[in-house]
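Comments concern the structure below.
The other protein chains are all here in position, but one chain of the complex has been omitted.
Note that the chains are named A and B in the order they appear, and that numbering of residues resets to 1 at the start of each chain.
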Amino acid sequence: MAEKILMKGNEAIAISAIRNGVDGYFGYPITPQSEVMETLMKEKPWETTGMVVLQAESELSSINMVYGGASCGKKVMTSSSSPGISLMCEGISYIAGAELPCVIVDVMRGGPGLGTIQPSQSDYSQAVKGGGHGDYHCIVIAPASAQDMYDFVDWGFELAFKYRNPVIILADGIIGQLMEKVELHPMKPRRTEEEVLRDAPWATLGKPAGRERNVITSLSLDANTQENFNRKLKAKYDDIRENEVKFSEYLTEDAEYLFVAFGCSSRICEAAVDILREEGIKAGLIRPITLFPFPEKEISRLAGQVKSIMSIELNLGQMVEDVRLAANGQCPVGFYGRQGGNIYTPEEIVEEFRKFNNLK
Amino acid sequence: MKEEIIIAGFGGQGVLSMGKILAYSAIMQDLEVTWMPSYGPEMRGGTANVCVIISDRKISSPIITKYDTAIILNQQSLDKFEDKVKPGGLLVYDPSGITRAPARKDITVCSIDAIEVAAEAGNPKVYNMAVLGAYLQMKSIVKMENVVKGLEKSIPARYADMIQKNREAIEKGKEKVKIISSVL
Partner (left out) sequence: MEISDMIKPENLVYGKPALLTDNVMHYCPGCSHGTVHKLIAEVIEDMGIQDKTIGISPVGCSVFAYNYIDIDWQEAAHGRAPALATATKRLCPDKYVFTYQGDGDLASIGTAEIIHACSRGENIVVIFINNGIYGMTGGQMAPTTLLGMKTSTTPYGRDAKLNGFPLKITEMLAALDGTAYISRQSVHTAAAARKAKNAIRKGFEYSSKGVGLSFIEIVSTCNSGWKLSPVEANKWMVEHMFAKYPVGDIKDVLK
């Protein structure tokens, strides 16, 4: 039987990185995710798996360390929270432009500016729509439990290497701080240099005589070259949209009303659905697990089935725009959110649901 | 089975670690748990509280507003959480930090003089375990053997002697809990 450990989501990220053969972590402290690097430093993986862990002088530096490490074909990652991710956006754009694999964990807190250190989901748009400059997408996956935090590190690297694309694990202060039971899977060893070169023949690990030099760059001054590259990226993103959408559904089969929520909000909505079901109201929930690619087909299908949809988010209404696009006028789409670190309760969501649907 | 607990007091009283040991004990009994602290400036002194949910089914919302049990270690926490105990629920408190006794008549109220237990043990660190003992006496949702396993998981190996001391404090807490009023 797999070992079961009680741990915080943030700790699960760190332990998972060590156990899944990650080569390097580069980070900078910021609440509410500092436990990630603290746990790594406490575990000293450089003495066991050989994993490199380094506290950088800034988030700018840590994301560029990730850029350098990813250029070597290594499994490298960083973690931060909202203001730190803003600083990293330059680097993420370069990583996307150089088509490098990496995993970036964003344990969201409230903003804008220095904002609050309390939980929030107000960086949905930043993560899903870009953040940095240029036409690019990160693959964005949204954990809702400590177990997800553990599992998504490995899944994130799988996606990152499959598509040579940065992957953001978009968590929030609740998922980062919540302690739950985490089941540990068997250890995966770090890859040897031969295995790295097999997976990433483009890696800059030194040019042997007889092969072209490997150059990692996002620069092309020629308009046509750049346009062709942009189109190549588009084709890749379409491929991701086609093949990697992941979501979970709760009581949607006979649902007359639908909630859409991701991360911690999806769990609170699940409890709201239970309350409504007890009262005989056929509510259901869809939880997008991938935010890019967004489960638009499934939401579109459900929009044809239900009387209304509500998007529930810890922000002023960001994902709801994608829900509206997916619903495409088939049914009314409403929104309820809290901000500043305030978190809705299931009862509060039920009350807002009644208001929106004119139900007593 | 689902038990929703709030543990609240001052930072330094061992609120978070009591919750953690309780949660780990439940995992040892193959139950589902969530442990959700309030965090932020409150980490640096002031009030600390943690919400622990124990269930035999998958837990959806870790955010709740009503509790089956409130474990209260100071007056501010009593003021904040007394009303949030579900009717028929349980309130365990340490009277040494309380100036106004709980007033609810529709819940079971009991007290534990955990400072006395800690003083007798000559170890202030076991204070929170005496409180945990009092709770477990009132609601035996986890077996003592699993509580010991939870202690072993929560306490670093270099403090192995603390496992026995904590265990003794839990036993003392079980003995010393006083029922003030009961609806059971």
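Methods note: contacts are C-beta pairs under 8 Å (C-beta built on N, C-alpha and C of every residue); 3 or more make two chains touch, one makes a residue touch a chain.
Nothing here was measured: the structure is a model prediction, and the numbers come from that model.
Across the complete structure, the visible chains that the omitted chain touches are A.
Check A:F26, A:F152 or A:F353 against the missing chain and you find that the one touching it is A:F26. Considering the whole complex, the residue from A:V105, A:A200, A:I216 or A:I268 that touches the absent chain is A:I216. Note on the undisplayed chain: of the listed residues A:L6, A:V36, A:V76 or A:A261, the one touching it is A:V76. Residues of subunit A that touch the chain left out of the display are 23-24, 26, 52, 54, 56-58, 60-62, 64-69, 71-72, 74, 76, 90-91, 94, 98, 204-209, 213-219.
One rule holds in what follows: only the chains that are shown with their structure count from here on.
Separating the CA-averaged centres of subunit A and subunit B is a span of 34 Å. On the subunit B side of its complex with subunit A, the touching residues are 20, 23-24, 27, 32-37, 39-40, 59-65, 153-154. Looking at the complex, you find that subunit A touches subunit B at residues 4-6, 31-32, 117-118, 173-174, 177-181, 264, 267-268, 270-272, 274, 341, 343-347.
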